[in-house]
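Got a structure here, written out as structure tokens. Questions coming.
The complex appears here without one of its protein chains, the remainder shown in place.
Moving on, here comes chain A:
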Amino acid sequence: MQSLLNIFWLGIKELRSVFSDMLLVALIVYSFSFAIYSQANAVSETVHNASVGVVDEDDSTLSRSIRSALMPPYFQTPEQIAAREVDRAMEQDRFMFVLSIPPGFEEDVRAGRQPALQIDIDATAVSQASLGAGYIQSIALAEVNRYAARADVETEYPVVLVNRRAFNPNGTQSWFAAIVSLLDQLSMLTIILTGAALLREREHGTIEHLLVMPLRAVEIALAKVWANGLIILVAFTLSVLIVVEGLMQVPVAGSHLLLIAGTTVYLFAAAAIGIFLGTVARTMAQFSLLIMMTIIPMMMLSGGMTPIESQPAAIQPFTWFLPSRHYMAFAQAVVFRGAGFEIVWPQFLTVAGLGWVFLAASLALFRRSVSTSR
């Protein structure tokens, strides 16, 4: 009971400290508003605004109709270039795709000689290359077929495939990007804020002052966890309600309460990592390097950039130790799939467990780190 009171009062002090530094407050507001909004909205539809060059050596009705079928928003208006310019233009990155229509193309189609179109694809534009090439291919072939059949005939296939997207019927990119962005900000801010709060107390000597009072290290650590976690939790909740649901119109399928509960558990784990780094580092320079080495993998390997199952087998076991991976799975399940607690409880348990491990590790090193700090 007394211990809880200590944690409470120390936490209140922590809150006052954060709010007295306007720069920190400004950066938190920036992260949960502008950063999330711009990150989610910058990510466009799967193929968007791709630059296309066309080498039209046929210049026929058909070739012109193919050219004009490549339209925004998927493609920029195609630019005509000469065949000898192709290599140079691709190298200079003027075009992501170059479509070459050979001379006599229209005539060959009419004669049933099955002429070939050629698409040069900049295969270094990974995400766009294969999808965009597929789009160009189907658009071009549709035009050719229509021309050959002289009508808007649907090709009769024996079986029709209907693609249905569950949980995000229109495949709106910003929905997913918003969640990834939220996770990134949660991890980054919580870890830096909590770790820096500890390091600051160590640098100013106030931690020694606390340690000569009848307080346990665990109370000091937990006070920082709850106070900094609470600030981020409030920012997160406001961001979900105002920015994500309000401004960006992303529907949250699951329970808000469950989402906040899961985020609370994640914040505990992230803050514990912050405490851990703040305990291990001796100087701000070391702390900043540790931060880099922690948050970059946490953000890159959470499954937000690359699905876990697509990551190499050598890395997958390592990512299991990243709380962000489990939180990502949890957040996707709740926000999009409307999953309930009966589905996401394993993630709750894992994240909480990881948090305790980091906290326990920092407590074990706590006194030693204070005594070597000077």
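One rule holds for everything that comes next: a contact is a pair of C-beta atoms (placed from the backbone, for glycine too) under 8 Å apart; a residue touches a chain by one contact, two chains touch by 3 or more; residues count from 1.
Everything below uses one rule, namely that contacts and distances are computed from a predicted model.
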item	value
Name per UniProt, for the chain absent here [options: "Cell envelope biogenesis protein LolA", "Tetratricopeptide repeat protein", "Ribosome-dependent ATPase" or "Glutamine ABC transporter ATP-binding protein"]	"Ribosome-dependent ATPase"
Residue among A:T61, A:T77, A:T206 or A:Q249 touching the omitted chain	A:T206
